[in-house]
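One protein chain is absent from this view; the other protein chains keep their places.
Chain naming follows the written order as A and B, and within any one chain the residues start at number 1.
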Amino acid sequence: MLRALLMGLGLVVGLVGVRPAQAADQADLKVSVIHATKKAGPVDPALARIQSTLEKTFGGYTSFRELAKHKIELPLKKTKQIKLPNDQTAGFTYEGSVKDQEKIRLSIPRSRVDVSLRVPPRKVFYQAGLPYDGGILILALYLR
Amino acid sequence: MSDEEMLSRAERYFDGAMSAAEARTFEAELDRSPELMAELTDLQSGRDLLRSFMDEQVQGADFNGFFAAVQAQLPQPTPVAAPAAPVGTGGRVRAWWARYWTPVLVSAAAAAAVALLVGRLSAPAAVDDDDPVIAGGAVQVDEVTNEGPKTVLISMPVEDDEESSTVIWLLDDEDTAAGHEPADGEDPI
Partner (left out) sequence: MELTDQELVARCQRGDHRAFRVLVDKYQRRAYGIAIGILRNPDDARDAAQEAFIKVFRNVDGFKGDSSFYTWLYRIVVNVCIDHIRKHRKARNVEYDDTFRRSDEAEVMPLSGNTRPMQPGVAHETKELNGVLQEALGRLSENHRTIILLREVEGLSYEEIAEVMECHLGTVMSRLHHARKNLQLALKPYLEGAGSGLAERAGQGVRKERS
């Protein structure tokens, strides 16, 4: 058995010696587009589980409604855009992983803003503040 | 075919992800290509190594008491105590107790069981695995490029507060200035 293990290891070594590694990765991004206002309103069932977090994070805003949800495959280094309700677009580029973090770039072209981030997977973060219909848009972002 | 393509095809065959027709084509190529065969052999060796290693980790574990530890953390059904019969007055009183109190106590137990069940059904699920983990944490901002008129504000989560998160704010100038535009050159702080 040990011989088989060592031979297996040798074959792995051989493989490593012959072939350079190339990045070939992608990530999945979930984007929830939320409309927040300072008016009272019912809790959107789609957001029930994060309602208290939204209220805490976006103090002053009392009503949150999910307008759209996107699930995007992000191949490495390829930008994908989503259309926002305010006719702007938001772009996302997956830039690869660094140990336990994923690198992602978020851009809002019309506002000429570009942010490069390192995100541990499965951690929600937000982009907020674009005005919309008496309130603001919040993008809840979740990278897998 | 590049090395990368060859490895990808070998992986798909190895993982059983090819259609029957694709697999037949691949198998015909195997006979002619020692490189493809080497790829497959390497994939198999890697898998065998990992399986052997992981099997050892599991076989060495002790599962005595595993279920008991799980069970200890589960809600237990509320036990229903039988009523104590009154002392000393004999069978007729005991029979009266049994006839009168037992149905009442059984009903109470049923109500308690229903309440427990309703509570369990209506309580928010302890986990929904489709949900993101809302905890805050170390989202690191590497670079911000802002060539537009908006102000970018990054609010970072509060340490040890699992509910706080990173927010990248895009704000119009009126959101940031307290109603006063500094004149050119004036220190706004």
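Keep this in mind: contacts are C-beta pairs under 8 Å (C-beta built on N, C-alpha and C of every residue); 3 or more make two chains touch, one makes a residue touch a chain.
Keep in mind that this is a model prediction, so the values were computed, not measured.
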Touching residue (missing chain; options B:Asp31, B:Glu56 or B:Glu143): B:Glu56
Footprint left on subunit B by the chain that the document does not show: 7-8, 11-12, 15-17, 43, 46-47, 49-51, 53-61, 63, 66-67, 69-71, 73-74, 120-121, 125-130, 133, 135, 137-138
Missing-chain contacts mapped onto subunit A: 2-3, 5-7, 9-16, 21-28, 71, 73, 75-76, 97, 99-100, 120-123, 144
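Operating definition for what follows: only the chains that are shown with their structure count from here on.
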Geometric centre distance via CA averages, subunit B-subunit A, whole Å: 17
Subunit B - residues contacting subunit A, complex: 3-4, 7-8, 38-39, 41-42, 45-46, 48-49, 52, 124, 128, 131-150, 152-154, 163-172, 175
Residues of subunit A defined as touching subunit B within the complex: 1, 4-5, 7-9, 11-12, 14-15, 18-19, 22, 24, 30, 49-50, 52-53, 56-58, 101, 103, 106, 108, 110-120, 122-131, 140, 142
